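These notes are about the structure you will find just below.
Of the protein chains in this complex, all but one are displayed in their positions.
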């Protein structure tokens, strides 16, 4: 869990803006770019190891350049040169703890957001930063870790012609949409775990449940930090009239926006439910302490007076008339039974058992 | 209660936007459409099993096409073709966990919202998704489950001519209004249950009450997720100048909007009351623990010292002068009585009984 | 207290908008209208049993038609016909659980708000709905219950000429102002009760105090539901340029608006104070439990070890050398005194007494 | 503390707007007005007992009319006549529980706000209402209580020429500024008390601390009711283009506004700290209860079993073989020591001591 609350930024503080420092923790392995070029009729799929191999853009085709597994500064620097990107954009791509945002530059839109993965073994949500650059006919996407998040979109491109009939802005939308769709899956998984927690709490409340509630509250905070800014991002894409986004794509963006708002609603509901579970737990602990106290009080209140009576007749005074009575013992036992019954009746009336 | 926090979306994540996946759980039964056509003088009521049987629209008549019990993709696909609907609209109709919203398309308004049913046996609120499509002279409504939610509106159409004198936009309003009216009934039922809970808590607080408070807090969260977006929806219908909604209908929409805000006020009040009940419960548990402790402390504080004194004179030392005193026993009993009285007086003064 | 959280709406749900259903609980008694007509020089005060007796409006006079004690549909229906009111207005007049609002119609303003009465015997706030209709020269007011809320305004009309020099809009303002003024009285009464509660809590906290805190929190929720919408109403009257309200009246409306905001400030302060009282109560219960525990622990910790020692010398072993020592008894008593003193010193140092 | 939560309004409710009712509690003593007239070169300082003595305004001089200690209606009535003030303004001046506000009238600005005094003996904040009226060249100020709040401003007027070089609007600013500056002093005093409270809570938490926390929370509520509306007031002075306020004064008003926002920040921080203290107190009470319980449990758990063993060998059965063993007594004592050590070790391992 170390370092998850605030992600380390390396030695960045104080360095010049636009200084490229890679803040992820991937090893500097070989990098390969995936180049997909398509129009309604054609789809070419290539792999480049060096961006200088990048062919010139074919007329009337959309180009998608995808990098899975960002490692080190080199590929980003190359990308910056090739596409003439602003130094701050390059810096933000490498700083893997960036807040989701959209930034308009004269020739392109720069979009940063988070892919979230739920790890079922330790029930942790891990964030992966995705950077998108949308040119007129080109989309560049950078993923922080190997493992292609956009597999589904690629398959749809390969499978049917529908997606291929739209422009680069629609491709950017499709990538955003696939990430937001994944949030739903994640929320479902969290929701299932939280319902399970609720059942546990109702049937067998234990300290472990408490730790789990706390854990999920923290995960929800992580989720929140990813989703609220995404909503702003999408709202900005919808509201601000970016020339790169065509009017016919806007209705699709509005759909993702609606989904994002729905995700926020659901997430806030889950947070409320978790808060309620904590209250429930605290109250149930108080309740159980109360139960325990009742048992103790009944046992002690009944037997302590009886023991006192027995103690009296265990005294060794020479003159204790009762001791020589014939039915003394029986009488005292009777008295004890009467006291015990009286107290039991009293506690019963109080509703303690 | 399984799966209620976050509704399952099936295998949707990652699939293409506009892919039709039915996320409800109805079996794919025979579907029949209810077609109502009317003007001030005439009302025709038909049942279609296939949308291809749909007659062409009679001049000057309003057409209402209603489907109760959405099951499977087929009828929605047919609808899409017949009325030339946007693929995203069809997708949203089938995705039964959509956030209430209104969407303007060139020829029609697409409205999604929730009908809420209160099940008195397990005191759960269940949501049913309603989709409305408003054309110039046609209203299409889709309900998730069989059982006609709009029975009342249909009866009013059949009964009097008043409703029939208005256009399709007024019909859409009437449908919305009947759903919002139903929310009031639901709130009344919840309010009754919560007041009953309050009385229980005052007279006989038990663990069951706690579970019920938690339950209603969750139901209120469900309600909230349905009502707040509905308010946005209605506000958008009022504020944005949709050409399909005539000025004379606007005053009626404003009335539903006012009702919706009133529902939100009442709901938030209920939520506050529930929060107060939880505090009250927690405090009353603490109170009872305090009461239990007082009983224990008084019993123990009085009898433990007395038992100690009895214990002293139960010791077997050979030389214990008091034992042979003539009034030794009586003196000790007197001493015990004095101590007990003193402690009782002390506790009384402290206000413990 | 039954039915106060959510007011019943009768059988309204599902019925047509504009359907007149009376949701109050007054019996259908004889209704009489109070007609006041005045200008700077003249004031006529009449009582009508039937609206058809209504004389035509005298030129240059302001007309005020007041109904105390709304009962049944009939008078409202008559009113609707006579003044040509919109069906929704009539419906809202009869629905006595409406949210305060102002509604502009072509010829008149329709204003709904709440008169609040504080019942000192059970310390409950009861709401009474007031409807105002403001025409160019006429004000119509409807009160839910018999007992004239506007007595003060009537007296001022009868007494001096000042109020009579203004138009109908000023009369409407005066009616609103008299209601808002009454809210101050109500807040004062609540404030007094809450301060009294605070004192009780400081000096003699009991379970009854807890119930009272909860009660006042609920009353504040009721108050809140009446006052916040009233602020919106007044703000709308100020902000939206309604032709019926003359510019010179606006400064007076702004004064009521300021008062309303002040009431909200005070109410929210009272709510905060009540929340603080609950915290205080909870903490003081914990405190008292802690005190009780200390008494128990000291008594038990001192006497239980002593009793154990006495128990040892009460054993019947044949060979127990201490028993035959000459000063055995004295030694043991001394040991007991030493132990007791040591424990007392220990608890003293811990600050337990 | 009586009547501090909601200030009494006297018999105002229901009376006509503009009715002059004095709601303060000063006795109707002799009133004297302080008249200060100045320009860059000259300063005249007079005392008037009657406003009719007011000389006509000298050309090019700023006039400041100050009343310390508002008592009764008479002076306000006189003021109203002399300066032709709106009846509502007069009413608001006398109603000493008014919400801070600024009101633009054709010839003048009417400003109401609160001077706050911190009484160190009972640590209470008391509010005094200040009314300002700003004409083109005249400032009228009314203070609720005797004792001149504006002493400092007067001294600066008398001392240097700097303040005298500006107009009446700058004088109004200087008066506002001196009041806001005083808020800082007040916050410092509160802050000191709260830090002291914090130290007390850390070292010696007692019930008195709890009462003090509650007390300061209430005082903060009082402060809040004065400061938030003041911010609105200042923001309105800055934002709305009042002709009476010259552009060069605006930068000074912005400075007071910044101070006011800073005060709000600090106040909200103090409120948060107080809330944190309450949590801390509650938790520390729970902690102490836990400590007390541990002592009790250890004492009881160790000695109760031992006493039981002693009790067994105190039984008087004729046949109890252990009693006649030679080392029976020693064995039993050893067993007891073993049990006690075992339990002590167990509690140690649990970290109870």
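Note that the chains take the letters A, B, C and D in the order they are written out, and that residue 1 is the start of every chain.
Operating definition for what follows: a contact is a pair of C-beta atoms (placed from the backbone, for glycine too) under 8 Å apart; a residue touches a chain by one contact, two chains touch by 3 or more.
Everything numeric in this text was worked out from a predicted model, so none of it was measured.
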item	value
Touch criterion as defined above, residue of D:85, D:174 or D:230 at the omitted chain	D:174
Touching residues (missing chain, whole complex) on subunit D	152-153, 156, 160, 162-163, 174, 177-178, 181-182, 184-185, 187-188, 190-192, 194-195, 202, 251-252, 254-255, 258, 261-262, 265-266, 269-270, 272-273, 276, 279-280, 282-284, 286-287, 289-290, 293-294, 296-297, 300-301, 304-305, 307-308, 311-312, 314-320, 351-352
Contact footprint on subunit A, counting only the chain that is left out	1-6, 8-9, 12-17, 86, 88, 92, 97-99, 101, 103, 204, 207, 210-211, 214, 217-218, 221-222, 224-225, 229, 278, 281-282, 285-286, 288-289, 292-293, 295-296, 299-300, 303-304, 306-307, 310-311, 313-316, 320, 322-324, 326, 328-329, 332-333
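The rule we apply is simple: only the chains that are shown with their structure count from here on.
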item	value
Chains in simultaneous contact with subunit A and subunit B	none
Centroid comparison with subunit B (C-alpha atoms), farthest chain	D
For subunit C placed onto subunit D, the superposition rotation in degrees, Cα atoms, nearest 5	70
Subunit A residues counted as touching two or more neighbouring chains	314
Pairwise touch network: line, ring, star, complete, or other	line
In contact (per the touch rule at the top): chain pairs	A-B, B-C, C-D
